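Only one protein chain is missing from this complex, and each of the others stays in its spot.
As written, the chain order gives the labels A, B and C, with residue 1 at the start of each chain.
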Amino acid sequence: MLSTSEMTPETIEQEKLYLELGLSEAEYQHVKQILKRRPNFTETGIFSVMWSEHCSYKTSKPLLKKFPSTAPHVLQGPGEGAGVIDIGDGLAAVFKIESHNHPSAVEPYQGAATGVGGIIRDVFSMGARPVALMNSLRFGNPGTGNVNHLFQEVVRGIAGYGNCVGIPTVGGEVQFDASYEDNPLVNAMCVGIIRHEDLQKGIASGAGNTVMYAGAPTGRDGIHGATFASGDLTEDSDKDRPSVQVGDPFMEKLLIEACLEAIQSDALVGMQDMGAAGLTSSASEMASKAGTGMTMNLDLVPQREANMSAYELMLSESQERMLLVVQNGREQEMVDIFAKYGLEAAAVGEVTEDTSFRLLQHGSVVADIPVDALAEEAPVYHMPSKEAAYVRAFRQMDDFIPEVRDHGATLKQLLQQPTIASKEYVYDQYDSMVQTNTVVTPGSDAAVIRMKGTDKALAITTDCNSRYLYLDPEVGGKIAVAEAARNIVCSGAKPLGLTDGLNYGNPTNPEVFWQMEKSVEGMSTAANMLKTPVISGNVSLYNQSNGKSIYPTPVVGMVGLATSLHHITPSFFQESGDLVYVIGGTQPEFGGSALQKLVSGHYEGKAPSIDLQVEADRQHKLLQAIQTGLIQSAHDLSEGGLAVAMAESVFAGNKLGAEADVAGDATVALFSETQSRFLVTVKPEHRKAFETMLTDAVHIGHVTDNNKLIVRINGTTTIDEDVSTLHQLWKGAIPCMLNRKA
Amino acid sequence: MKKVTVHVTLKEGILDPQGQTIETSLHSLGFTEVEEVRTGKTIELLLNDQDNVEARVQAMCTKLLANPVIEDYQLHVEEALQS
Amino acid sequence: MKKVTVHVTLKEGILDPQGQTIETSLHSLGFTEVEEVRTGKTIELLLNDQDNVEARVQAMCTKLLANPVIEDYQLHVEEALQS
Partner (left out) sequence: MKFAVVVFPGSNCDRDMYHAVREVLQEEADLVWHESGNLQDYDAILLPGGFSYGDYLRSGAVAAVSDIMDQVKRQAAQGKPVLGVCNGFQVLLESGLLPGAMLPNEKLAFMCHQETLKVANNRTMFTTEYNQGETVQFPIAHGEGNYYCDDKTKAKLEANDQIVFTYQNNPNGSTGAIAGIVNEQGNVLGMMPHPERASEAIIGSADGIRLFQSLVKNWREAHVVNV
């Protein structure tokens, strides 16, 4: 009933069914050449998922090559489950970011939850114990469309999964802009720690070794999404088939423990998680990387439902599954390890010498494909690129300074902008402390987790101000990397490397492809300059909202190392009497600023400029000052400029305030978003040493204990507000827009 | 007054990890006759009399009470005992 | 085969914040006729035929499926359609 009801190779060709499955005309012809025959139904499905953008990066590959990805401390660059960097003491940090945008738009809770589950598997499949999660989120403006629902459910989904598996979610970011109204972005990042010798790769080496399947049985989840649902390709109706994956974090927790135990056994040869395109991609990639082939008997694959076809088994995206290659004869050791956790591990195939990917079902061969054709030899497209017309127009615009009459009132409004407002509503739902390593919990510039048994800590951040990228993708790309590094440095750590989550619109639109190209170039320049190689990443295309592409949103997830716990620096002001400095000068730069959105409702003009040499220099010196023990607190200036940064610095609830005297135009001084600036505090006795070290720091005032924020511009008091009032507005804004009590 | 009970269940084929865990636990408690466990939820609504009770509750379901992507639902309407 | 549905509800007098939240949401969606919302859950068991189905399921409930401190439950037994 199964394979007979499927289309014959001839029908697939005649009726051009491959188009519906996602293969283009040319791709289909190419497949025929590779196979020297027509592909059958299962093979057509396998090619179409493996050659999809998601698995093959066929349009983005040429761009990704531009990223610097090597350095002496990079132990594993892009290409494996996650990247790996050396952090000394025989330890390494393993990390990657991944998007789950489309599933989250359809089913926000499960979409977000399974996104978290997937990125965790990428990290522990390398042999690392996951130690931290981050998430970078984008939604439309609150209150519009379905935004509040999407936002609440995505956050609940992330919490539901991450909390249960026992990995702390230590930070992230949320930006709200109309551009994301019905296409939210949900990017999750996971960081793991590993001893060098435990490093594991997803390879299927050694002909004769056994391929094992571990974890949850396969169901009909997530099979080929929308393209497939239309035609009546098989006898039973497809429309009721679930294409939404449901996650089981409990199963994942067991899988983590079992896999980390399996890694200690030398019977294990290779391991990879089943992510997008499930069994197909994990198996073919493992073989392709090892230069081997693989034969699998699908009858042996654990199945949740009856009568699953080869096509369904190979394309299912059921969650919480892993593929292992194990030394021949030692399968039982693996079975026992997984059984301890109540999990199934089943031998399903064998590594072969010939490089073909062969599948058997019910006693016959249902697919036979040269394995490299699926992975390495997937097509690559060089898409046409064209400078976006709107960007050219924006570049021509004059600098403008928004008109502000009451700077205190404007500050209050800015603090209530959802993108600036406190994200406590979000991170309070995340277990940020499990594993008892979280030294800096969410709410600071970067999260910091200590590494037990050492005096070291990792700092982690995600950043991407896509408004700047919209105005100028290249400059915006530079800023995204620089801002992430700034946050790492402020927390007292040295930036070591980054993972990128590239989210864009439709790449067949030359202007969108140009955005991709330029932003990747900008990021690469900055990554080179700041010595933060790109060690892993993810691409999500075709993100559009209301028929328009989203703002280019290449999220940067960065990890840094604090070489001593003493270097960990808070972002809040610490003590009354401390001196307040701004490092770096200010120009009138309002393109893409929070103030621009507040006064005009949209973004236009030039993005703030950035000089990466200056950036690198300042970061270097600030870190030096921190390591020398001269800095009490450090915070970068970002959305909302100096005024917002000062306010945030007194929101620790410790009754402190600040008083500052600044020269120049009030609106520029308070709200411009000029880059490469920092707000730091220094004990009076360190004044001299600090000023000698950071020559472009300007002393603007001091920390007080009267719970007031006072800023005088050219001697005139321009802001004079109660800190508690400001704090309440900032803290209450998001609960208020959700109609909840703070 | 009407009392409407909405039974929300997971669509066929959708993973029900909760049901599976309960099943395993029942087995280990000796209830080996259990073949399958599926979980669902109920939402009991007490409604002031109004026309089209059923259509209104259908609307509540599609708007809020059930998630059509993964869930099915059934309604059961009865007269509520005045209390 | 028997199909037994166990309906578990919160004991009367125990606050049901989830029900209250649904009620508020329904009101704000314009369903002002809603007077009260209570939530519960269902556990559907498929059982191999055995004597004392009802007594066995009662035992499952007291041992595991319901917590008597906060919950009440009801059983509903039917013949399962062979599939």
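Quick notes
Just so it is clear, a contact is a pair of C-beta atoms (placed from the backbone, for glycine too) under 8 Å apart; a residue touches a chain by one contact, two chains touch by 3 or more.
If you're wondering where the values come from, they're calculated on a predicted model, not measured in any experiment.
Across the entire complex, contacts from the unshown chain go to A, B, C. Among A:T438, A:Q619 or A:T718, only A:T438 touches the chain that is left out of the view.
Of A:R220, A:R450, A:K518 or A:H686, it is A:R450 that touches the chain left out of the display.
One of A:G79, A:G329 or A:G342 touches the chain omitted from the figure, and that residue is A:G342.
Considering the full assembly, A:P249 is the residue among A:P249, A:G497, A:P570 or A:G701 that touches the omitted chain. By the touch criterion stated above, the residues of chain B touching the omitted chain are 17-18, 21-22, 25, 28-29, 39. The chain not displayed touches chain C at residues 14-15, 17-18, 21, 63-65, 67, 69-70. Listed for chain A, the residues touching the missing chain in the whole complex are 156, 159-160, 163-166, 248-251, 253-254, 340-342, 427-439, 441, 450, 452, 565, 740.
Note that in this section only the chains that are shown with their structure count from here on.
Chain centres here are Cα means. That of chain A falls 40 Å from that of chain C. Separating the centre of chain B from that of chain C, both taken as means of CA atoms, is a distance of 8 Å. Chain A and chain B have centres, each the mean of its CA atoms, that are 36 Å apart. Contact with two or more other chains is made by no residue of chain B.
Under the contact definition stated at the top, not a single residue of chain A touches 2 or more other chains. The touching residues of chain C, when paired with chain B in their complex, are 1, 7, 9, 19, 22, 25-26, 29, 31, 33-50, 56, 59-60, 63-65.
Per the touch definition, chain A reaches chain B in the complex via residues 106-107, 110, 216, 219-221, 240-242, 244-246, 248, 250-251, 304-305, 318-319, 342. Partner chain A is touched in their complex by these residues of chain B: 11-17, 21, 24, 67, 69-70.
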